[in-house]
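Only one protein chain is missing; all other protein chains are in place.
Coming up: subunit A.
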Amino acid sequence: MTAAATLDDVTMRFRGQTAVDGVTATLQEDCITGLLGRNGAGKTTLMQLLTGHRVPTSGRVRVFGADPYENDAALSRICFVKESQRYPDHFRVCDVLSSAAMLFPGWDDDVARDLVAEFDLPRRRAVKKLSRGMTSMVGIVVGLASRAPLTFFDEPYLGLDAVARQQFYDRLIADYAEQPRTIVLSTHLIEEIGDLLEHVLLIDHGRVLLDEDAETLRGRALTVSGPTAAVAGFTAGRRVLHSDGIGAFTRAVVEVAGPADHAAAASAGLTPEPTSLQQLVVAMSRTTDTLQEVSR
């Protein structure tokens, strides 16, 4: 696999705050990557760096082999859809779409038309007058119809109802199958997109916590529950990502090597369950919080 974009020891500091702290990562070409992390983890800043909206304090950002900052050749292959996108007050839905059509070389008008119909978007209404959810839909239409080789969706569906979100996932998968490209999806609704992701980049406090393909990740952690003593016996020598105790009963998320560990847990009298991506992300993000509190 080749890289669509790379970050090489990238740091972004604002006044008194480090938003991105020495991140080195690669976005594989033709792959759906989930960019996950808590609020303020640095997800948006990372995407701003990858789209040339910001210049890193130090380190190197490369998109299709070139620095994206003020680089029209690289930028014309990137689409960045963000929740906070601002549109001019007088722009109607059709104005946004016709502007996007002029700027994205791969723009597919059929996709745009289909989506506008599917979402029931009023073409001639000012974007400013749309509801929060409908404004998000405009961004989604631009993101999918742009067919940009590298497309970022930053919390693309604020205010969208469950039906519209499912429509988005379905269209994303269908469109991706038809024309593979690199897609980066940043969201808090991990449970919903867990099955979509092929790769996961988890960041926390500006640092990379996880950079792995989703398949490996799903087998990486195991949730075990049972009597506290038995759980303690099983977790000894293994890395515990998270544990909750209620009386004599404990439930722990443990890093495991493979199926053999499932059997070991079962034979120790514990109930092993697969750990969902969401549980894993929550467990790992909490672990770093605890570590940081200890180091303070």
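FYI, contacts are C-beta pairs under 8 Å (C-beta built on N, C-alpha and C of every residue); 3 or more make two chains touch, one makes a residue touch a chain; residues count from 1.
Assume contacts and distances are computed from a predicted model.
J.: Which of the following names does UniProt give to the chain that is not shown: "ABC transporter permease", "Glutathione-dependent formaldehyde dehydrogenase", "Zinc protease" or "Fasciclin domain-containing protein"?
T.: Choosing among "ABC transporter permease", "Glutathione-dependent formaldehyde dehydrogenase", "Zinc protease" or "Fasciclin domain-containing protein", the correct UniProt name is "ABC transporter permease".
J.: Thinking of the whole complex, not just what is shown, which of A:Thr11, A:Gln28, A:Thr57 or A:Ser98 touches the missing chain?
T.: Looking across A:Thr11, A:Gln28, A:Thr57 or A:Ser98, the contact with the absent chain belongs to A:Ser98.
J.: Which one touches the absent chain: A:His53, A:Arg113, A:His188 or A:Arg218?
T.: Result: among the candidates, A:His53 touches the missing chain.
J.: With respect to the chain omitted from the figure, which of A:Val10, A:Val61, A:Cys79 or A:Val256 is a touching residue?
T.: Checking the options A:Val10, A:Val61, A:Cys79 or A:Val256, the one contacting the hidden chain is A:Cys79.
J.: If the missing chain were put back, which residues of subunit A would it touch?
T.: 48, 51-55, 70-72, 75-76, 78-82, 85-92, 95-96, 98-100, 102-104, 142, 148
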